[in-house]
Each structure stands twice: as structure tokens, then as C-alpha cells.
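See below for the structure under consideration.
A single protein chain has been omitted from the complex, and every remaining protein chain is retained in its original position.
So, chain A:
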């Protein structure tokens, strides 16, 4: 187990390098000069050149890449062109906000998804299954920014139960786990949880139906196990796949749903990316994408390790 984990960690190194290359290349391939957006239209050529040298945009791409990677390895992702603040600080603050939101959303989605999935799988083709499956399809297919706005209209504007936007009364900088701050999270987390809920519910339904059709379930009953006992076996059989799906979903949500974070003005990675793209803030854009991609890789690693711990058939 330990050897397998170590091997998997080593395997992630080339993946991360690839991620860095792609993320650097993508940002530089896209057209547009990053300096134009911050310089006045009548800035002198001399000033343009000085700034270009300062940010290193005058060097060749390979050179820029190696310099950027070298600094990134030391935790320095450069300086944001738009704000002049270090990219690392900006990204980390946004990631912390998004991570919190995404973790809560995934948790809600996982619990509800598993519940609907198990009900649908156990009573497959009954009205209960139809209802649970309908809920899952709704989760996958409803436009979530629309759902977000509807929730805001109902629960903020009409009922006034929850705040409509932001990450707390004092902005995003002083997050605390108290009722007041948590109330800001309810609506965005609920909106965000709908997608993983739908996907997990559908996966779990298919899994449970498939497991229940296997002969070993009859084998378990033939040993005198109660329905609860059989259920526990089904759970353990379904767990590896369900967890893998959950991990991938958490990864997607970490990228921050740009639309949901915009609707709720949640100061996370989605909003950060949004502004970085519109302001052509290359260092910020690069840094954010790199950090998110790294989270995705690490998350997949964690899921793989967990999966192999749960399912003995996965080769270690």
C-alpha cells in the first residue's frame, strides 16, 4: 500500500510538468498584448518597452517558461498586472474560498446523490425510481446560473432568509465559521451541489442496479444475511466507483463555477479567472490555472489511492 502510494506520487511529476507547459502555452498562444490594457492609449514606445522588459515579455517563450517555472517552484507566481499584488496571494485566497464552497457543495451533492441513487437502484423501475431519476436528470440538466438566480429571488428577495451575494458581512478576508458567515454560503453551495448530486445519483443508481443483479447477492442471502447485511455489502461494492466520481466532481467544482460565483459574487477562483481573462492579466491567469490543475491532479491521486484501499481487485 505504501509503495503503491509512493509510486503514484512519483507518477504525478510528469503530469504536473505537462500541465505547466500546456497552461503556459495556452495563455501565450491566445492573441492580445497584456500591457495594452494597463497602459494609457498614448503611452510612449519607450515606456511600453520598459514595462515589457520588466515583466519579461520581451524574452523568447522557452526562456519565459523556464523563468516562470523556476519561480513557480519556489512558490512565486509573479505579480498581477492588474492589481500589482503577488499572484500567489490572490490565487490562494480565491482557492481557499472556492475550496470551502466546493467541499460543502460536493458533500451535499454526494449525500443527496447517494440517497437518490440507492433508492432508485433498489426500487428500480418503480415510481420511487422514476421520481429519484427525475431529480437526478433535473440536477444534471438545469442551467445552474438560472437555478442560482431563482433561489436568490425566492430565498433572498422574497423570503429574506439568506443573503443574496458575497462571502460574509466583512468581505472575503475575515471568513469565520459562524452562523452569520455560513448563511452566505447556503445558496451558492446548494446551487453548486445540484450538478454533482445529479451525476452521483445516476452513477450510484446504475452501480446499485448492477450489483443487485449479480449472483453474489443471492449468495449473501443464502448465508442468512438480513437485508441490512446485504445492503452493507452493496455499499462496499459501490463505494470505490462512487468515491471516484465524487473526487472528479470536486475537482470540477474547484475550478470554480464561473457562472455561479459571478451570480453570487463569491470571491473564488471562478471570479478570479473571469477578471483575469477580461483584463488580459497573464501572470494571474497562468497562476490560477496552474494551481487549479495541480489541485485536480492531487485530488485524482487521492481518489486513486483511496479506491485501491477499498477495492482489492485494483492492482497495487
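In the analysis below, a contact is a pair of C-beta atoms (placed from the backbone, for glycine too) under 8 Å apart; a residue touches a chain by one contact, two chains touch by 3 or more; residues count from 1.
In the analysis below, contacts and distances are computed from a predicted model.
This figure omits one chain of the complex; the name its UniProt record holds, of "Heme exporter protein C", "Alkylation response protein AidB-like acyl-CoA dehydrogenase", "YCII-related domain-containing protein" or "ABC transporter ATP-binding protein", is "ABC transporter ATP-binding protein".
When you scan A:237, A:257 or A:288 for touch with the missing chain, the hit is A:237.
The residue touching the chain not shown here, chosen from A:39, A:69 or A:310, is A:310.
In the complete assembly, the contact with the undisplayed chain comes from A:218, out of A:22, A:67 or A:218.
Although one chain is not displayed, chain A still touches it through residues 214-216, 218-226, 229, 233, 236-237, 240, 310-313.
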